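Right, one structure below, let's go through it.
For this view, one protein chain was removed and the others were kept in their places.
Let's turn to chain A:
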Amino acid sequence: MSTDAILSFEEAMEKYDPVLGFEVHVELNTKTKMFSSAPNVFGDEPNTNVNEVDLGMPGVLPVVNKAAVESSIKIGLALNCKIAESCRFARKNYFYPDTPKNFQTSQYDEPIAYDGYLDIELEDGTVFRVEIERAHMEEDAGKLTHMGGATGRIQGADYSLVDYNRSGVPLVEIVTKPIEGAGSRAPELAKAYVAAVREIVKNLGVSDARMERGNVRCDANVSLRPHGRERFGIRSETKNVNSLRAVEHAVRYEIQRHAAVLESGEPVIQETRHWHEDTRTTTSGRAKSDADDYRYFPEPDLVPVLASREWVEELRATLPEPPAARRKRLQADWGYSDLEFRDVVNAGVMDSIEETIAAGASASVARKWWMGEIVGRAKTADVDPSDLGVTPQTIVELHKLVESGKINNKMASQVLDGVLAGEGAPAEIVEKRGLAVVSDDGPLLEAIDAALAAQPDVAEKIRGGKLQAIGAIVGGVMKATRGQADAGRVRELILEKLGVEG
């Protein structure tokens, strides 16, 4: 496989202006498929979630899933789209084993939703508006596994195995208008846009939105033009970029590759590119050709979908608070600064903090724990903070233990380690590990006597009124009790013992 030349990103940006476009496919989480009553379930035995409709057998009749239409309308509304009063399905004709019908049932000139927009907030708070061209309903295709050959890629494969469980799963394809003006922030915007779409469909409850399962998939279009030129350059379409990180990397790579092609004086070829996560590069798929002549025509087995304004308004009334509005509200409620809140969002712990506050913690306590203790541990373990295994209840209990003086902050951190190691609830761990702050004066007085005896000169200074010298004695006591003493109480007892007024 030949390696394409690339320019440095900085140089590419100096010379060219990127234009982006995205097609994001969202798998809906309806119980059944788009046109058949077979279950829409991920991960089952191959070819068991299928019936005659999914296998494209002769004479079968597809019937539209009402819940899928409602989910599609909700997505359209959440993307600030207009909802078509009337729309139809169409056949997209092509030969490939991922569809046994030799066509995909989709929508062509009459998408259910169109003319929307999404305001994307970048990490530094800059808001960038992405215009939505359309969102249309269609069905997913079967899953091919290429066998033989070296890498499991299609190149060099001997044959392919097909599982039609995914065939007919309801999809909504969201298409943007060309995105201009992103400049050097194009890769970041790409990632933020896909993240925003994922967040919206998850928040709507219409998709499981798990990218690792292909619930949200992105095709990224990139083209470059010299600065100041209005006409778009020739674009490439990188298919199936299926993680947020990959979206950012793929757009960045394609910008660098296009720039190198243009610098060499060659034209960019309009083609499909394949993304390779291992090398973080793309390779040529196929050039746009006759194979893209899909001969769309209205699906004769399905009748039009009419979305009455009453129905649309009913659905609009069920929409949850949009994620961006929710963030604004939560920041105000919690009283975090812009920077604090952005850190919380970027660390991916906003939901966890909300749950922790709901469980009874204050906003500052919740932030202290999640940002101070849990995010770092999650990073070390290479998991999302919310997947580390800390529940809101754990934090509330830990905080109560600290607040009541049973343990100090340092011990609390150890208790958290215990919780993560599966040693039980915080109170149990305090018990088991013998971590409680020593509050019984008996052992403290013994330790104080010993510390005073060990440092008689210091004891003398304190008696003489030099109270700042007391630190040395407190330190001795803390050392003797392995940090389990309450330092405040120790100080009081020392003063009492020496008959000095604090």
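Keep this in mind: a residue touches a chain if its C-beta (ideal position, glycine included) is under 8 Å from a C-beta of that chain, and two chains touch if they have at least 3 such contacts; residues count from 1.
One rule holds for everything that comes next: contacts and distances are computed from a predicted model.
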{"item": "Undepicted complex member, UniProt protein name, chosen from \"Transport permease protein\", \"Amino acid/amide ABC transporter membrane protein 2, HAAT family\", \"Aspartyl/glutamyl-tRNA(Asn/Gln) amidotransferase subunit C\" or \"ATP-binding cassette domain-containing protein\"", "value": "\"Aspartyl/glutamyl-tRNA(Asn/Gln) amidotransferase subunit C\""}
{"item": "Of A:164, A:253, A:336 or A:369, the one touching the omitted chain in the full complex", "value": "A:164"}
{"item": "Of A:8, A:145, A:346 or A:364, the one touching the omitted chain in the full complex", "value": "A:145"}
{"item": "Selected from A:214, A:285, A:360 or A:483 as touching the chain missing from the view", "value": "A:285"}
{"item": "Interface residues of chain A (partner: the chain not displayed)", "value": "30-32, 36-39, 45-52, 55, 63-69, 86, 88, 93, 95-97, 145-146, 148, 154-155, 157-164, 239, 272, 274, 285-286, 290-291, 293, 295, 298-300, 302-306"}
